[in-house]
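Up next, chain A:
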Amino acid sequence: MTKIPDAEVLLPRLAAELKARVTPATAMIGLHTGGAWLAERLHPLLGLKEPLGLMDIAFYRDDYAKEGLKHDPKRTKIPFEVEGREILLVDDVLYTGRTVRAAMNELFDYGRPKSIALVILADRGGRQLPIAAQYCGAQVEVPEGMRLRLKRAANGKLALELERAA
Partner candidate 1 sequence: MKILIKGGRIVDPASGRDEIGDVFVSDGKISATKEKTDRTIDAKGLVVAPGLIDLSARLREPGYEYKATLESEMDAAVAGGVTSLACPPDTDPPLDEPGLVDMLRRRAKALARARVYPIGALTVKLAGERLTEMAELAEAGCVAFSQANAPLADTQVLWRAMQYAATFGFPVWLRAEDQCLARGGVAHDGEVATRLGLAGIPAFAETIALGSLLQLVRATGSRLHVCRLSTALAVEMIRAAKKEGLPVSCDVGIHHVHLSEMDLGYYDSHCRLEPPLRSQRDREALAAGLADGTIDCAVSDHTPVDEDQKQMPFAEAEPGASGLELLLPLVLKWGAARKLPLAKSLARVTSDPARILGVQSGRIEPGAPADLVLFDPGQHWRVVPEALKSQGRNTPFLGYELAGRVRVTLVAGSVVYEA
Partner candidate 2 sequence: MPRSFPHNPQLNANGELQHLLSIEGLPREILMQILDTAESFAGVTEREVKKVPLLRGKSVFNLFFEASTRTRTTFEIAAKRLSADVINLNVAVSSQSKGESLLDTVANLSAMQADVFVVRHGSSGAPYLIARHVKPHEHVINAGDGRHAHPTQGLLDLYTIRHYKKDFARLTVAIVGDVLHSRVARSLIHGLTTLGAPEVRVIGPQTLLPARVETLGVRVFHDMCAGLKDCDVVVMLRLQNERMNGALLPSAQEFFKHYGLTADKLALAKPDAIVMHPGPMNRGVEIDSSVADGPHSVILPQVTFGIAVRMAVMSIVAGN
């Protein structure tokens, strides 16, 4: 029986870990949708100078030929210069690594960062690319045919949930 960790417990632990590493050059970017929710909670806890950036990787996915353009791409808004920054790239679940690959490609079209560190709430393994998280909330084993998703309740409370894969 897989135990799903409590997102609300993982979050402050991640924040504490990150706060110790913040420098004047640090800036945060959250990946739509789950990563954006997570980043919106982490950002104020870290006392960063630059406002939060949000990114949608719709135009950089590697499965366009097969799947086409997914509905409702959100707009990528990065309200700071990427050049020379230490970027904290935030996403909810790390799985194959393809999302992060796309995010890095997109990020480099904005400019050349000094470094990128990946911040993940849950790592479910199953990597298909050589991608690793520098900051990780928890490792989670996901049964076959299931999917791990971050959900946000009406009151803003975050929770990790298993659901049947599409």
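As a selection rule, all candidates are chains of the complex that A comes from, given by their letters.
In the analysis below, a contact is a pair of C-beta atoms (placed from the backbone, for glycine too) under 8 Å apart; a residue touches a chain by one contact, two chains touch by 3 or more; residues count from 1.
Remember, it's a predicted structure, so these values are computed and weren't measured experimentally.
J.: Out of the numbered options 1 or 2, which touches chain A in the complex?
T.: 2
J.: Taking the complex as given, what residues does chain A use to touch candidate 2?
T.: Residues in contact with candidate 2: 56, 58-60, 64-65, 67-69, 71-78, 105-106, 109-111.
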